[in-house]
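A single protein chain has been removed from this complex, and every other one stays in its place.
Let's look at chain A:
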Amino acid sequence: MTERLDGPQAAGGGESAAGASSGPSEPPADPSSDSPQPGAPLSGSDTPAASDTPAASDSLTASEESPAGPAAAGYATAAPPGAVATAGAAQAPARLGPSPRLAVTFLLPAVLLLVAWMIYPVVYSIWRSLFDATGDRFVGLGNYVSIFTDSSTLTTIRNNVIWVVVAPIVVTALGLVFAVLTERIRWSTAFKLVLFMPMAVSLLAAGVIFRLVYEQDPDKGVANAIITTVHDAFSSSAGYPGARPRENDQAPAVVQGGAVVTRQQAQAGTPVLIPLVGLTQDAVKDAAPAKAAPGGDGLSGTVWLDVVRGGGGTLNQIDPQEKGLAGVTVEAVSGGAVKATTETAADGTFRFSGLPAGSYVVRLPQSNFTAPFNGLTWLGPSLITPAIIGAYIWVWAGFAMVLIAAGLSAIPRDALEAARIDGATEWQVFRRITVPLLSPVLLVVFVTMIINVLKVFDLVFIIAPGSVQPQANVVALEMWRVSFGGGGNQGLGSALSIFLLVLVVPFMIFNIRRFRRDEG
């Protein structure tokens, strides 16, 4: 699939080889091999062109602004004598090139659009950010001050920091793991397609998808459905929240520290009665009728709902219409220690078998009466940012994987094989050979993710419900909210957009340096 474009090789293969072996020594070599070629006569007119080796790699920002800067000299002034094009093309000395004037025609539409829609807005936004909400009053840096003092924008910045610290690392790490593991499975193409698919889906659709995933009700949201299933598998809680004994002196059981405890010591052979109230008939509508526990060996008894539908019945006695409470944990306690534990059957009866004779207090521990575990409140104020980051990872992990897999396929197999033959474990091969050789690709993925994360907007906007948007807010969203989403403050909005631009400037420089190294 990479036969045509020379980009992939440059991004993956060429770079991983060059970056790992001769990385440090290469950048300085670029400008020096570049500047003699444009011709000695030229560099003579530009004063300090010869001393550009150390300066060139460090002064990229400067060269952007001043075309006459030392680094730009080799580039910008190369054209007139027609000696040099960009690197790979510099073989033909004389030629019948078209006139530079033609370039104007070819470039005009693009330049017009770029200037009017991208460069002018930057200038205008800087200017606009110095004025107040309506644009009438000059406030200097006031809008920038309020970005860093207002508590809601500070939350926004804090969230962006969380995003930038967590998301790119997780995405890159997952991408790496998946890329390495896809080489071990036969269905790697299918796997890649599945993981890559979210890239084609709009972030809005991804947001809707994850609103469904994160629904609170475990009967609707798949995340909580999985969590509660796993949770219930490890802790069996029948869950009768609200059930309690009657609060009068005749009741055979009382509440003690959340648990229900019999008032009398119980003896084997005399069934224990634990009547409870406080449940609706709906909660027990499927339950079996309660039965008295048969006497006989061992300590036994019944836990039931001592309420007859429609009233009537005898208090503290098992009436025919009354329902047994199944699955209640029952403990036999003696001297403060639990001697045995059992569970009630469908008709509410329980029996301790093999319990030494003696007298016990029967206790229903608190776990019977706590509300059932209902999963996590994903979309609540405390989990909202991790939840949205989860959705983000779902969208972008495939991107990281495909990029890293391309880099991986360019790694010389000999190196890996040699290490394996020498007895290196797979982990050692991964840690000592694969990862270092991949580091240029990993860096590109990581940087791409940072740039992307800084601008994250749609997912937060869609997944966070209106009431928790202040807690989930990020700079890009806050910019929209402040200027268009009801905030009505375009001064602050402009300041936020400039702030966002400043945040991506380091990566602008990273891109330019990478391009110049690749071209050199």
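By definition in this document, a residue touches a chain if its C-beta (ideal position, glycine included) is under 8 Å from a C-beta of that chain, and two chains touch if they have at least 3 such contacts; residues count from 1.
Everything that follows uses one rule, which is that contacts and distances are computed from a predicted model.
Not every chain of the complex appears here, and the one that does not is recorded in UniProt as "ABC transporter permease subunit", selected from "Multisubunit potassium/proton antiporter, PhaC subunit", "ABC transporter permease subunit", "Ferredoxin-NADP reductase" or "G-protein coupled receptors family 3 profile domain-containing protein".
Only one residue in the set A:V171, A:L203, A:I318 or A:L364 touches the chain that does not appear here, and it is A:L203.
Checked against the full complex, the one of A:L141, A:L154, A:I169 or A:L212 touching the unshown chain is A:L212.
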